[in-house]
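All protein chains but one are shown at their positions in the complex.
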Amino acid sequence: MLDFIAGHYDYWFIILLLIIGLYGMIMKKNLVKKLIGMTIFQAAIILFYISGAIKADATVPILSDSISNGQPANYINPLPHALMLTAIVVGVATVGVAFALLIQIYKRYNTLNEQELIERMK
Amino acid sequence: MEILQTYNSIIPFYAIIVSIIAVPLIIISGKFPNLREFWTIFAALVKFGLVLSLLPGSIEGKAAIYSLLEIAPGIELALKADQFGVFFALIASGLWIFTTFYSIGYVRGNDERKQTRYFASFAVCLSATIGIAFSANLLTFIVFYEILTIATYPLVIHKENKEAISAGRKYLLYTLSAGVILIAAAGLTYTYAGTLNFNPGGIFKSIKLSQGSATVLFLLFLAGVGVKAGIMPLHSWLPAAMAAPTPVSALLHAVAVVKSGVFGVVRVVGFIFGPEMMYNYGLNNILLAFAGVTIIAASLLALKQDNLKRRLAYSTVGHLSYIVLGVALLSPSGFSGGIFHIATHATMKITLFFCAGAIYVNLHKENISELNGIGKVMPWTMAAFTIGSMGLAGIPPINGFISKWFLGAGALQADMSTALIILVLSGLLNAGYFFPIIHRAFFREGKNLEGYGEASPLMVVPIVIMAFLSLLFGLFPDLFFNFFSTAVNVSSSVMGGFLR
Partner (left out) sequence: MIERNLPAIIPLIFLASALLIPILGLWKKRISFPLAIFATLFSASLSVYGFIYVIINGTVRYNFGGWIPPIGIEYVYDPLSSFVVLVINFVTLVVLTHSYIPVTIDLEVKQTAYYSVVMLLLLGFNGMIITGDLFNLYVFIEISSLAGYALIAVGEKKAPFAAFRYLIIGTIGASFYLLGIGYLYFMSGTLNMSELAAILPMIKESPTILVALILIVVALGVKMAIFPMHGWLPDSYTYAPTSTSSLIAPIGTKVGAYAMMRLLFFVFGAEYFSKELPVGDLIAIFACGGIIFGSVMAIAQKELKRMLAYSSIAQIGYIGLGIGLANPFGFIGAVLHLLNHSFMKATLFFIAGNLRNKTGNSDITLFDDSYRKKYPWTMASFTIAALSMIGLPPLAGFFSKWYLVLGTIENSKWLYLAVILISSLLNAIYFFRIIEKVYMKSPTQSKDSGTNNFEIKRDEVSASMLIPTMILAAGLIVIGLLNVVIVNQIYKMMPVGM
């Protein structure tokens, strides 16, 4: 049991991050904090992919005989990294759009507190 | 049982579409009432002619079929003008002609608003009714059934006052619920039987259906078509719908719409379940119970209505169940009596509604207690009323007697004395709620009736003709269009192979 927990320690951290992110998105009243929660959530998933690509005793995926002796098994999986580059770009774009929206909300209502916003909208 | 011969013909389609084509013409000529009414009359005559041209074939036992298009995989939007269909279509389209003339008199005499919408909706209703009559399968039937529901709605709410609007809501609630239940029933039938075609004697012949599922399916069907057929406890939209103008009540709520429901009951009993299955699973007893209760309860309720049209409405509810009762007896005479009652009740009840409308237009009186002495002012109208009500009470030689006679004979054939007692009792109750009206009209002194006379000829002539037809049908049931032998033929095609 302890081995199981210790053996998957990276996943526990990822789950923790996911929960922190969800908590931020759901419980925080300030919209910027919600956005921070969202970013943490996305980062957790990115880490999940990266940690999934890790192999013990493997090295960076650069094709060179001096590093791996031509054995594919000696490389870590490069695909998740490539995917996560895209995911990071997507995340950045999302945050950009979110900030644009927040600026508009602030201009119109002079607050970013969710409860106050809902009251002012009535 | 002879196998039904069929031939391809587009005439059933034309018969349906002709009044739809009239709709844009009616709307375009909305500013010229005479031209507008000309289109309605023209469409009515053409429609009747087309239906009539199908009659010779149907008497010989040949049905005109026409397939429009495939509407769902394996199910076509198909028309089939079999004897029963032609029978119903003849009644509906024939009475439309008279109702049109009467309507013109009524809406002009009453100075109704939105007459264009009125005539346009009327035309759509008739298309849907003929479509129902000629439907070759259940899905086609549903299509026209729903069109009829929607097309009648503007007519129910025509007066646009509070009463009419709430009547319209009630009407929609009942009929749309019935529509969706019917769709569920059709879905179940299609899943179990693999077909939805109407077939004399039923479509479940080779399919084993358990008692329980057959009963549930039958109850679904009963709820689906029973609303329009006014089977209690699903009837209460009909008295409410009397908020509509009287010609609407006359043609639609005494003939087209409610008879479509009854027509549906006949199709379900005779052409989907078939008498054998009905009998073996005891489904006919369910139907009998509903019909019997409806007949008695509706007649009792009719007794205490003071509003003339509402009394007529409850009478309609009762008489519709005569037809259902006849069908449920599952005996040749009962079945043919029931079907014949579709025709006889139509002529009689339309007479009575026409009379009620004439009184309303002329004197603006709706309640029976105000009708004292009216017979002296409107002798023709009230004479017609007398003939109609005598017929409904089952007094010879009016046509109502014939259908009732055969219903009674059917009850004896089926060995159901209860049904016979119900019929006799209801005859007495009919007399009980109609004769006081006649008594008031002719034998009591009225007040403030000076200066009033008959309504316009456009209304009185149709009234007299309808009353005369009722009498004529009573004396010579086969005089026109072989109505009676058609009823017998339909009955034998359905009951053909059925032995208790």
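Things worth noting here:
Read from first to last, the chains carry the letters A and B; within each, the first residue is number 1.
Convention: contacts are C-beta pairs under 8 Å (C-beta built on N, C-alpha and C of every residue); 3 or more make two chains touch, one makes a residue touch a chain.
Owing to the predicted nature of the structure, the values given are computational and were not obtained by experimental measurement.
For the chain missing from the display, the contacting residue among B:Ala22, B:Leu77 or B:Leu308 is B:Leu77, taking the whole complex into account.
When the omitted chain is restored, the residue from B:Ser177, B:Thr215 or B:Ser236 that touches it is B:Ser177. Note that of B:Glu37, B:Asp82, B:Glu146 or B:Glu276, the residue touching the chain absent from this view is B:Glu146.
Note on the undisplayed chain: of the listed residues B:Gly168, B:Gly427 or B:Gly474, the one touching it is B:Gly168. From the options A:Ile19, A:Ile62 or A:Val90, the residue with contact to the unseen chain in the full assembly is A:Val90. Although one chain is not displayed, chain A still touches it through residues 22, 25, 31, 34-35, 38, 41-42, 45, 48-49, 52, 80, 83, 86-87, 90, 93-94, 97-98, 100-102, 104-105, 108-109, 117, 121.
The omitted chain makes contact with chain B at the following residues, 69-73, 77, 139, 142-143, 146-147, 149-150, 154, 157, 160-162, 165, 168-169, 172-173, 176-177, 179-181, 183-184, 187-188, 190-191.
Keep this in mind: only the chains that are shown with their structure count from here on.
Separating the centre of chain A from that of chain B, both taken as means of CA atoms, is a distance of 70 Å.
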